[in-house]
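The complex appears here without one of its protein chains, the remainder shown in place.
Up next, chain A:
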């Protein structure tokens, strides 16, 4: 076997980037250990999932149908559930195999392609599939997501047969779009950043792009193979058609998840609740202090201003009649978050209370100093330091408990089409942030959300982007961790903490920002570049 070539692919493919800051979406990192399973409910002796063996989820659909977005979302969710999942983008293999930027010959997808093109296609496919088998059969992988066009029925039939030979079950997942408006929007959002379309009217560029796909892949057949297991997602989740799927719990769980996802763009903002009055225990559920009320107003002002600016920027990019997205506010049923949300209610936004979003229960640690906890529960502290994510103090919740409790929120977060402000306790923000940015379980208890920053997360096809927005003019004493945060001694995650990326990546949202007068800062912009790199991505 040509292991050199495989290694070459590994080195060149973006998903093999091994370290990243927690400010960069870690969904494409290769986990070093099985430490990225925030909500794992149970595991099996064999290490296989739900006893259902190895599974390949094979994507089907033309470019600009949101396949990559679906693959990445699904991987995010499955990994969060504790399933060992990896995405294999055929495009990565093409780029590593084809010289000069990965452009394939014009007839690459033609049914009557030239022998050279057929050979090239076979070579790329073979490498990708060998990696899939290797990962599933030798690296304890559970679900491989194979992201490619897979345009023909005959190709899909033989693929299922080939996977079966390797003892891998196949579930096809097609994204089918026949709504022209949706197609144009997708193409506009993701694909037309390419230099080819510079200075062109966005609609015109999108139309041109879609026409190119049609000539490039003339033989696409939508799924209708009665004997195959498939899920057809029609018009980005408006309708699902589900055929002959004999896959236990997992396939239904996937459909459950997919019925809650969409590919429209929106932003999620994470903000803290204001500071409470001095009686700040978990059980007391105290109201906001005077500073807390002021914070709520300043924060809401800042957020509104920021959204205005983003909308203006969007209009400049995509035309004057781009509507401003609606804004929804979620808070927990705790008094402080409710009162903080009032600042938005007063401005006419809709506020929803979610009981699942109440803060982590500190149990016996309530009102104890770190020193007192160490003195009273030395054994527990020792256990906690070994596994700060899963360990629970007496009567307390662990972060893992919190993650399991937050699963409905995660699905509703995916479902939300408006921009969303989440006002919650730091513990809740940590777990939700970890889902969206895929942080390791060792890092989650350490993530910090100072009050003078709004964290904005924008989902993108390849990886999510996080930005921070400074809230100016706050009393510095109200900025750090909330007084009712659990004073549980959390160890430094040491070697587990990903090293900061050189040149701008920050190790956690807590890193101090030097200049308070800076405009909203874009911390990382990898996703856009990653997507730009994939403009011609047609496998």
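Methods note: contacts are C-beta pairs under 8 Å (C-beta built on N, C-alpha and C of every residue); 3 or more make two chains touch, one makes a residue touch a chain; residues count from 1.
The definition used in the following text is that contacts and distances are computed from a predicted model.
As stated in its UniProt record, the chain not included in the shown complex is "fructose-2,6-bisphosphate 2-phosphatase", which appears among "fructose-2,6-bisphosphate 2-phosphatase", "GPI transamidase component GPI16", "Multifunctional methyltransferase subunit trm112" or "Geranylgeranyl transferase type-1 subunit beta". Residue A:260 is the one among A:169, A:189, A:260 or A:328 that touches the chain missing from this view.
When the full complex is taken into account, the listed residue touching the unshown chain is A:239, out of A:126, A:239 or A:317.
For the chain left out of this panel, the touching residue among A:200, A:335, A:458 or A:479 is A:335. Within the complete assembly, A:408 is the residue of A:111, A:218, A:378 or A:408 that touches the hidden chain. The set of chain A residues touching the chain not shown comprises 41-45, 50-51, 237-244, 248-249, 252-253, 255-256, 259-260, 285, 333-335, 338, 353-355, 363-364, 392-395, 404, 408, 411-412, 415.
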